[in-house]
Structures are given as structure tokens and as C-alpha cells.
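Down below is the structure, laid out as C-alpha cells.
Removed from the display is one protein chain of the complex; every other protein chain stays in position.
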Amino acid sequence: MVLYDYALSANCYKVRLLLGMLDIPHATHFVEIFPSHENRAAWFRKINPLAQLPVLDDEGFVLRDSHAILTYLAARHDASQSWYPRDNPRLLGEIIQWLAFAYTLGATAGAARLHDSLFVPTDIEAARTGAHRLLRVLDEHLWFAEQSGHSWLCPAPLPTIADLACFPPIILSEEGGISRQEYPAVRRWCDRVKRVPGFVVMPGVFPAGPAADF
Amino acid sequence: MWYPIAASDDLPFRHVYHAKLLDQELAVWRADDGFVNIWQNRCLHRGVRLSIGINDGQELKCQYHGWRYANRTAGCTYIPAHPDKAPARTITNRIFPCVERYGLIWSALETPVGEPAGGLALSEKPLVLRGITVRAPAAAVSAALQNLDAAATIFVQPVDSESCVIRGLVSPVADTTQRMEALRHYNDLLAALRDSVEQAAA
Partner (left out) sequence: MPAHLRRQRGMAIASLCAMTEQTRLDPAAANLWHPIAARDDIRPGVAEHSLLLDERISYGIDAAGTASVWRSAGASPLPCLERYGYLWTSLGDPPADIFAIPEYAEADRRRFNAASVGVHVSAPRAVENFLDMSHFPYVHTGILGDETHTEVKEYDVETSEARDEILATRCRFFQPRSSTAADHGMEVDYIYRVPHPYCAVLYKSSVVDAARQDVIGIFVQPMTQERIRAHMMICVLDDRSTDATIKQFQQVVFGQDKPILENQFPKRLPLDPKAESPVRADKVSIAYRRWLVRKGITYGVIPAAAA
């Protein structure tokens, strides 16, 4: 298994998280997005015509799009069937709902981060306003989830790929000038994600302190 | 004056809560012995926020250089760059007063007078509503709350000149389903108030 990966990519991080949590052995093929835009090179466009990362090559089966890769890895390699519970239609629906939410996080918080860190042009005010709107919705959702005794985005005892899809753009939001101070339930959820066994950091993310039972 | 800055439930095991009161950022954390610490949110070394630090149950460790500060005293106990030297006693964080009551964490910027929510007859264990941030000055929110028809005791925490948090308490509800319904009911009511105040402020 080969992951086409870039260390600073939030979307690649989504996949690295699941690979770590499922403890799946894999090789990494590094593709430099900044500054050389190697992802636009002809050799990589043959692998992904959209010139985007991450891409997974599992013994010749090539898949692009971080959410598609999360789904495939969970369906194929998760013995517990908790990351993507194929037999639970409601949970599957909710997971896909939050994967869509994760895309809009990328288009807002993610775009703000790329703008502020790497000077990728965007409407920065719209990006930040959009991110705050989403975080506000998420904070309320997570607060009520906690009140019902749930710890994750979906009402299941264990995290799903929905949590991994949303975590990177949120935990990196400050790089785009988006503070999480107003979102205490989101901040607590971030701590919980960090304590999932197999969690890995990336530049910009700090590990949690000594393990605790939440 | 005492203001609520968090709910007790906002401080789960080994978490560091990021609060803000009247422009003052605060790092709020509960040690394993239950004591709630409210400190200025700035490591004394080079000014890094303590709210991104690590609560290990006994101490708060700064993320930058690993400086450790003790529960209760807020004094620096360990400077890893000089592991054999005891830190100077002067390296002690600014502590803010703390009272935990009515399911809320209360604090003040100067020495407060009286008791939190002094004078109000409140149940000791009320149902604590979700804290709702409003991007409008506290005065605008307090004014709007005058017209609210609800059997709730509402406090407004001034975060800074442009935002505040509405923190409400209602009578405890024993039944689980009714409890959730009550939380949702008041949440929707206060969220609607938030939306109208924010629109007016825009």
C-alpha cells in the first residue's frame, strides 16, 4: 500500500490518522505541493488527473479523495467495523452528512489556512466567516451529543471516519486566523480525538497529555 | 463583580478550558483533586497561552518549553532547560478568584464583593443551560433579555466589548427525556434571541 502524501496537507492528515489508528502498514510517496507544485507534474496527473493529494494505491487499486480513501480503508481493514459500520444505515447516513460538512470546513477554514500560511488567493473574510458559522453549528451539536452521553460526531460509542474527516481542518483553524475559544465543546472533542489509540500528530498539532478516560 | 465564565461540565478530566472575561484571557483547569484553577492565559516565560498546555492532573505544563506550574499555588515548579535548579519563587502565575457554585464556574478580575449571584434564590443543583456566545456587547444582550419570557435565571458574561456569553440556569429536571427537551427548548429560545441581537448589531 502506498500513500501519496504531503506533510502539511490537512486532507492527507485525515488518511494518516486512520492509517495510524488501524495500524495499517504502508509506504509513503512524498509529493511536494509547496513550493514546487509537484502535484501538477505529468507523472502525478497520470495517477490523479485532478492533481490533488492524497491518493492511495493499494496493490494497484488507486483511489483519490481523502473521504473516499477513509471509507475504503475502514470498509476493508477495520475488523471492529466501527469506523464505517456498513450494517447501520442511520449511522452511515450521518457519517456521510458529516463528511459533507468536512468538505465545507475545507472550503472555509482550510482555504483560510492556505491563504494565511501559503498565500493561496481566496476571499479571506468569507472563508473566516464561513468557518465560524460551521464551528458554531458543530459546537452546539457536540454539546448536545455530550449531554446524551456521546463523545463523537455520530451517536456511536466509538469514533467514525466522520470525526477524522472533520478534525484536521478544525485543529488547524488557528493558522487561518480562526480561534476556537468560542467553541468549548469543539475543544473538548479535539482532546478526545487526540486520545484515540494510534493517534498521530502533524506539524501544527500538539499531542494530548497523559491518557484519560473520557 | 462575579461573572460565570464556564460550566462545571466544561472542565472534564485533564482538560484546559480557554475562557475570556472583560478582555482578559484565562486558562481554567481542574486538577485531579477537584480544585479549579483560573490563571492568566500566558506563560510567564515567553507569553505562550497556557490554554494550549497540558493538564496532567497535578500541574499545568506549557507547550513551548515544558515549564510546569503547580495546582493551587500557580508557582513554577520545574524548568526543563535547567533541571537541577529550583525556579525562582517569583515565577508564579496571576491567579483569579474562583467559586464553583450552581453548576457554574465564577470568577472576577479584581477582588469581588459578596457572593456569586448573591441575593438570588437558586437551587444548588440547577439544570445548566448551554452557554451561548453572542457577537454583540453584553449591554445589548442584557437589554434583549428583559423581554424574554422564560422561567430561567440568566447571567451575561462579558467576554470583550463585542461579545458575551449567555449562561442560564433553570430548575432541575429529573426525567432524562424531559431534561433534554428542556435543554433544547431554552437553547432554541436563547439562540433565537442571539440571532436577533446579532442581526441588529450588524
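Should a chain be cited, it is by its letter among A and B, assigned in written order, with residues numbered from 1 in that chain.
Basically, a contact is a pair of C-beta atoms (placed from the backbone, for glycine too) under 8 Å apart; a residue touches a chain by one contact, two chains touch by 3 or more.
Source: prediction; values computed, not measured.
Student: Of the residues A:8, A:69, A:161 or A:186, I need the one that contacts the missing chain.
Tutor: A:8
Student: Which listed residue, B:91, B:122 or B:173, touches the chain dropped from view?
Tutor: Of the listed residues, the one touching the omitted chain is B:91.
Student: For a quick check of understanding: of A:57, A:94, A:140 or A:174, which residue touches the chain that isn't displayed?
Tutor: A:174
Student: Among the options B:22, B:48 or B:201, which residue touches the chain absent from this view?
Tutor: Considering the complete complex, B:48 is the one touching the chain left out.
Student: For the chain that got dropped from the picture, name the residues of chain A it touches.
Tutor: The missing chain touches chain A at positions 7-8, 30, 32, 34-36, 38, 116-119, 174-175, 177, 202-206.
Student: In the full complex, which residues of chain B touch the absent chain?
Tutor: 25, 42, 44-49, 52, 63-66, 79-84, 88, 90-91
Definition applied: only the chains that are shown with their structure count from here on.
Student: Please report how many Å separate the Cα centroid of chain A from that of chain B, as a whole number.
Tutor: 29
Student: Of all residues in chain B, which touch chain A in the complex?
Tutor: Per the stated touch rule, the residues are 6, 9-10, 12-15, 17-18, 20, 25, 51-52, 54-57, 61, 63, 130-131, 133, 163, 180, 183-184, 187, 191.
Student: Can you tell me which positions in chain A touch chain B when the two form their complex?
Tutor: 136, 140, 143-144, 146-148, 180-182, 184, 187-188, 191, 206, 208-210, 212-214
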